[in-house]
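Coming up: chain A.
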Amino acid sequence: QDKVRIAFLVKNLGNRFFDAVRDGGTEAAKELGNVEIIYVGPTSATAEGQIEIINSLMAQRVNAIAISANDTNALIPATKRAMDRGIKVVSFDSAIASEGRIIQVDPSETKLIGAKQVQMMADAMGGEGEFAILSAASTMTNQNNWIAAMKEELKDPKYAKMKLVTTAYGDDQSDKSYRETLGLFKSYPNLKGIISPTSIGIVAAAKAVTDQNLVGKVYVTGLGLPSEMKAAVEAGATKSFAIWNPIDLGYTTTQIAYNLIKGTVKGVPGDEVPAGRMGKVKVGPDGVVVMAEPFTFDKSNVAEYAKVF
Partner candidate 1 sequence: MEILALSGVSKSFPGVKALDDVRLSLRAGEVMALVGENGAGKSTLVKILTGIEKPDAGEILIDGAPVDFGSPFDAWRAGITAIHQETVMFDDLTVAENIHMGHHPTLGRGPFRRFVDWRAMRAHTSAVLARLEVNISPDTVLRELTVAQKHIVGIAKALSHDSRIVIMDEPTAALSQHEIGELYKIVAQLKAAGKAVLFISHKFDELFAIADRWTVLRDGRFIGAGTIGDVTRDELVTMMVGRRLDQVFPKVTVPIGETVLEVEDLSHPTEFDGISFKLGRGEILGFYGLVGAGRSEAMQALFGITRPSRGRVRIAGREITVRNPSDAIRAGIAYVPEDRQIQGAILPMSITENITLPMVDRVNGGPVLRPKRERALARRFGERLAVKATHWDQPVANLSGGNQQKVLIAKWLATDPAVIILDEPTKGIDVGSKAAVHEFMGELVKSGLAVILVSSELPEILGMSDNIIVMHEGRIRRRFRRAEATAEAVVTAATGGA
Partner candidate 2 sequence: MTSLRYEVADRRKAAAADFWLRWEVLLLVLLGIVMLVNSRLSPWFLDYYNLLDSTFNFSEKAIMALSMTLIIVTRDIDLSVASIIALASVFMGLAAQAGAGVPLLVLIGLATGLLAGFANGAIITRFQIPAIVVTIGTMSLFRGIAYVVLGDTAITSYPAGFSWFGQSYLVWSIPFEFVLFLVLAAVFGFVLHFTTTGRRIYAIGNNPVAARFSGIPVDRYRLVLFTLNGLMAGLAAVLLTSRIGSTRPNIAAGWELEVITMVVLGGVSIMGGSGTISGVFIAVFVLGMMTFGLSLMNVPGIVMSVFVGVLLIASIAVPILIRRMLRR
């Protein structure tokens, strides 16, 4: 019998986070047997690039496509066409709007992610002072959702002494993020912290803090990869940062896609999908599957995880 082919279409290639997701997928494939994982992504993180790849995956008649979308809506026409041809489409990490996929696997809940980062910031800077956000491109859905969630969380009276001064955008480019960080230092001499909910931004911001000898004065936190953040944590620029487990994410997504292909579940809200070592996952409203709270890394555990992803 033919192999079951599941394609992982990621935002862009060369991103360790997604590489780890793929590893999770491969792990699940091995367990399931007879599953082939295809790992693809555009050069730069654009919707057009992803659409081209969806077209080619459709032509190859893969059985399922798991997508981390560069654009919530732009992929819908393409994925709809794919679904019309019987290809199961699930999205993970960065979602496609509900009509363009069957299931969205959220690594964590937006609200949790926002709250977590504000909490880490508060811990690092002692609960009071000015801080800024360094985001990626201004167009990224999940970034913007998290920022909105952070702002919501800040309304909590226990954060009353913390002041969000501005949001800067580093376009997920190291040099730009770095420059933006330097700009923040100049514009806000009293700045005590930076939250960067993007793995490239957080590295650049931590590097800028170290380079400017501001360790101990300005703290960087946000979402990052242990392997990339190890140096920053060791230098003291970052006390703690968070990320969900990409391996579990890939693993679960593969399990869900496989079950959809086999027809064991439909993927409608209320379904319980068997997901190997993750147990059963429950499909929530709008076809969203939520995994766990983001995992926090600090001096105690970063070195260990840096070897993994």
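We adopt the following convention: a contact is a pair of C-beta atoms (placed from the backbone, for glycine too) under 8 Å apart; a residue touches a chain by one contact, two chains touch by 3 or more; residues count from 1.
How were these picked? Simply put, all candidates are chains of the complex that A comes from, given by their letters.
This is a predicted model, so every value here is computed, not measured.
Colleague: Touching chain A in this complex is which of the candidates 1 or 2?
Modeller: Contact with chain A is made by candidate 2.
Colleague: Using the touch rule from the top, collect the residues of chain A that touch candidate 2 in their complex.
Modeller: Going by the criterion above, the answer is residues 13-14, 38-44, 46-49, 51-53, 55-56, 58-61, 71-78, 135, 137-139, 141, 144, 169.
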